[in-house]
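All protein chains but one are shown at their positions in the complex.
For reference, chains read A and B in written order, and residue numbers begin at 1 within each chain.
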Amino acid sequence: MNFYSYLYFLCFALATYVVYLIFPKKARWTVLLLSGTAFYLFENLQLAVFLFAAAVCTFFTGKVLTSLQERFNTEKKELPKDEKKKLKAYYTKQKKMVVLSAVLVNLGMLLVLKYTGFFTYMLAAFMRPFGFSAEVKPLSFALPLGISYYTLQSIGYIVDTYRGKYKAEKNFAKLALFLSFFPQMTEGPIGRYDHLMPQLTAGKGYSSERFTKAAVLILWGLFKKTVISDRASYMASTVFNDYPRYSGTLIAVAVILYTVQLYTDFSGCIDIMSGTARLFGVELSENFRQPFFSKTVSEFWRRWHISLGTWFKDYVFYPVSLSKPFGALTKICTKSMTKFWASIVPTASALLVVWLGTGLWHGADIKYVVYGLYYFLIMLIGMVTEPLWIKLSDKLKLDRKSGIAEGLRVFRTIILVCFGMALFRVDSVTDFGAIIGKIFAFQDLNDIVNGQLFALGTDWQDFIIIGLGILTLLIVGILKEGKKDVLGAVSTGRIYIKWPVLMALIIAVIILGAYGADYGEVDNIYAQF
Amino acid sequence: MEKLLEILEEVKPGVDFENETELVDSGILDSMTIIRLVTAISDEYDIEITPLDLVPENFNSAKAIYELIERLSD
Partner (left out) sequence: MEKKENKEKNNKGILTYALKGVRILGFFLILGILLYMLQCMYYPKYNDQDNGMYDQNAHAFYAEPENTLDVVFMGNSEAYSAFSPLELWHEYGMTSFVCAKGASSMAEIEYNLTEFLKTQKPKVVVLETDVVFAPYTTKKLFDKNFQDEVETGIPIIRYHNRWKYTGPKQWFSPIEYSWKSPSKGQMIISVSEPYESEKLDLPDGAGEDYLNGRINPITKYYVNRIKSICEENGISLILVSVPNTLTGSKKNYQALNKYAEQIKVPLLDLQKEEASVGLDWTKDTRDGGVHLNTRGARKVSLFVGERIKKNYDIPDRRGSDTLSDLWDMDYNDYKKVVGGYLK
């Protein structure tokens, strides 16, 4: 069915595009707003009220913050220097209260709708040793579409206006558009107001170059999703859904396939959405930058789901690190620890907050908290052991910057990430432990040789296609790393380059897509947020 | 400027801070290193750096960092 949901989406996008082009340039953004509303209503009429509430809250908060800032600017002109500081403190306090309440409202909606079940579960678990035992019914509410994305996007806007980065949006409808631009609704990327708004209101029209670039990106995303991701998903799901039945070898393959599935699914969908946005002259921020070329896990998270990482950096990590409590912590550390530890402990603490948040953002379950902690620990260990590595490689006269060294690092990162994905996929941490145990109890490659591998939903021909798909991604990735924008070059290239590539992509999706009677349905993984 | 280069060298040794102009863009200064740098700088120069200042343009080169410090010292 998923193949057709993409078809519907593209039809919707095309219909919106036609109406958009008919409208005069200055009014085109209203078409985008209306299409976002229609898109949302298609999904779920009742839950739209939450998005509306978030838009209202965000809009008024922005206006209040900007007007407070302006009042401060006018008032401070008339004051002597020492009074200015007092005034500033007063206004900062005012602004802080406004921000806090707004964030509480917006974040609160997300927390209640998404995390109530989790909180009550944790509370019950916490109280149990104290004799409090009650059957906690898992409370779960239907989630408004994209709530995890638009909530962060709105909080970003609120904090930016607090910081005075830009003035608040004066037009409610325009702000509503900022939070409901339909290509972003299901899977992000999480956008920034100053980057997004000018593009949304520019009302760019048709240009054959932009249209081709958009089409190429959309087809590339469809290719990743239907040819690679969906194909890999069958074997991965078969094994993960019933892992006790399968040998460590098969589980290891499933973990790798799942990682492939997740990457091509998420980045493929983002490509389709970015291509769609491009039709309207909107370039969404980059969300993936060849993540599997990363040499460290830190780097991985700067190349994977980039908009989430930068959001946590700008709105959690930096504010926490530059906050007063944090400063106090740093002072205590500098006094009582060696220089080395004094530089690590404070940063690591801020990082811990980021990773608990990132983990939890992915889901309302203890498993996701562990997911975040997993990466945090890896990074922490990396930070702590870095001097040791430097010493070691100096002693052994090894070149840390050599191709082999970097290659090993990339390999190590991929392995660590695959394990992280396995944790992300399983139902619980205990399942993760069991799976790791099975993988390390590795016995033999029998199941690969005897054909069991090809009987789990993905046959040998599928594996070949997946392999070829990965090869294609690798080549395109290498070119992109070398700053060669392959897709862009193809889109603007000559007809004998453009046409074959476009046709090849279309034919690949139609012929090699994993859809139809022979294939089952596959869910979009990142659309449940 | 000298003091700044000293701090930079301490926070992230082995980098040619005098000539490098893409400290953030090329990933030499990641967010954690920047925080360590900022803590050291705000201590040393007695200035207050806010998240608003933490943009690549202000940290891509030693010169840019120095200019930021001068601006905040007013």
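One rule holds in what follows: contacts are C-beta pairs under 8 Å (C-beta built on N, C-alpha and C of every residue); 3 or more make two chains touch, one makes a residue touch a chain.
Keep in mind the model is a prediction, meaning the values are calculated, not measured.
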Can you list the shown chains that the hidden chain touches? A
Among A:A53, A:L87 or A:I506, contact with the omitted chain is made only by A:I506
Across the whole complex, the chain not displayed is touched by chain A residues 1, 4, 7, 208, 459, 461, 495, 499, 502-503, 506-507, 510-513, 516-519
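Definition applied: only the chains that are shown with their structure count from here on.
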I'd like the Å distance between the centres of chain A and chain B, where a centre is the mean of that chain's Cα atoms. 28
In the complex, the residues of chain B that touch chain A are 11, 27, 30-32, 35-36, 38-39, 49-52, 54
Once bound in the complex, which stretches of chain A touch chain B? 163-165, 298-299, 302, 313-314, 317-319, 321-322, 327, 330, 343, 346-347, 350-351, 383
